[in-house]
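Moving on, here comes subunit A:
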Amino acid sequence: MLSILFYLFATVAIFSAFYVTKARSPVNSALCLVTTFICFAVLYIMLDAPFMAAIQIMVYAGAIMVLIIFVIMLLNLGTAIKKRYTHALVWGGGVSVLMLFITNVFIRRGEMSGKVGDVTTQTIHNYGHTELIGKAMFTEFLLPFEIASILLLVAIVGAVILSKREV
Partner candidate 1 sequence: MADYLLSLITFFPLLGMLILLFIPRDNPGLLKSFTLGVTLLTFLISLPLAFDDIFASSGAMQYREFHEWISIGSFFKMNYNIGIDGISLWLVMLTTFIMPIATLSTWNSVDKNVKGFMALLLLLETAMLGAFVSLDLFLFYIFWELMLIPMYFMIGIWGGKNRIYAAVKFFIFTAVGSLLMLVAIIYIYYYAVTSGAPVEGFGIQEFYQLGIPSDAQHWLFLAFALSFAIKVPMFPVHTWLPDAHTEAPTAGSVILAAILLKMGTYGYVRFAIPLFPEAMQTYLPFLAFLAVFGIIYGSLVAMMQEDVKKLVAYSSVAHLGFVMLGVFALNLQGMAGGLIQMVNHGISTGALFLIVGFIYERRHTRLISEFGGLAHKMPIFATIFLIITFSSIGLPGTNGFVGEFLALVGAFESGLRWYAVVATTGVILAAVYMLWMFQRVMFGKITNPENEKLKDLSIREIVLMVPLLIFVFWIGIYPNTFLSKMNPAIEQLLIHVKSKQVAVVVPVQPVIAQNLVLK
Partner candidate 2 sequence: METLGQIAMQNVNMAAIMPSMVLCCFGMLLLLVSVFSKRGRTAHVAWLSIVALVITAIVTISGWNNPQEGFAGSVVLDNFAIFFSMIFIIAAALTILISDAYLQREGYPVGEYYPLILFCTAGAMWMASGTDLMTIFLGLEVLSVSLYVLAGFFRGDTRSNEAGLKYFFLGAFSTGFLLYGVALLYGVSGSTKIAVIAQHVSQMPAVIDNPMLIAGAVLLLIGFLFKIGAAPFHMWAPDVYQGAPTPITAFMSAGPKAAAFAALLRVAIIGLSSIQADISALFWVLAVLTMIVGNFIALSQTNIKRMLAYSSIAHAGYALVGIVAWNQIGLSAILFYMLVYTFMNIGAFAVLVLAGKKGEENLTLEGFAGFGFKRPFLGVAMCIFLFALMGLPPTAGFTGKFFVFAGALKAGYVWLAIIGVLNSAVSLYYYLRVIVYMYFRDPQEDFAWVKLEIPAVVSIVLALAGVLYLGIFPGPVMELAKMAGF
């Protein structure tokens, strides 16, 4: 059952991801991207990470994608004129396939021998995923969390400065 679900969503994710790179119109690309994100969210749930699935939908499919589409609309980008270079395709495709091959090799041969922690499925069910995340975030990863806030501040300031029209 789970396998079928996995394969289903994986296939959809792959195809829609591929279509992101192939669609002529940026809007189509964006929609396919959203599809991919949603598939990923499903996969997160299957991986016992419901909180991640939630913010995947909210942050990515929601915030970021809205932003992107907003920009596409703002800039009034129509269908891209078909001027792809075949050699770029060939080279890009070749290199990507090669990369995929290499990635496969080290994933297959690699061993994930790291120390196995105590967060089993059972724990997640007992405590709830969000709580576990929150706990880790505010104890062990407090500093990264704070840095992330600075990062967002910088991004906001930057975006404001850059998109102001007048000096």
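In the analysis below, contacts are C-beta pairs under 8 Å (C-beta built on N, C-alpha and C of every residue); 3 or more make two chains touch, one makes a residue touch a chain; residues count from 1.
Regarding candidate selection, all candidates are chains of the complex that A comes from, given by their letters.
In this text the structure is predicted, and so the values were computed from the model without any measurement.
The candidate touching subunit A in this complex, chosen from 1 or 2, is 2.
Against candidate 2, the residues of subunit A that register as touching in their complex are 102-103, 105-107, 109-117, 134-135, 138-144, 147-148, 150-151, 153-155, 157-158, 161-164, 167.
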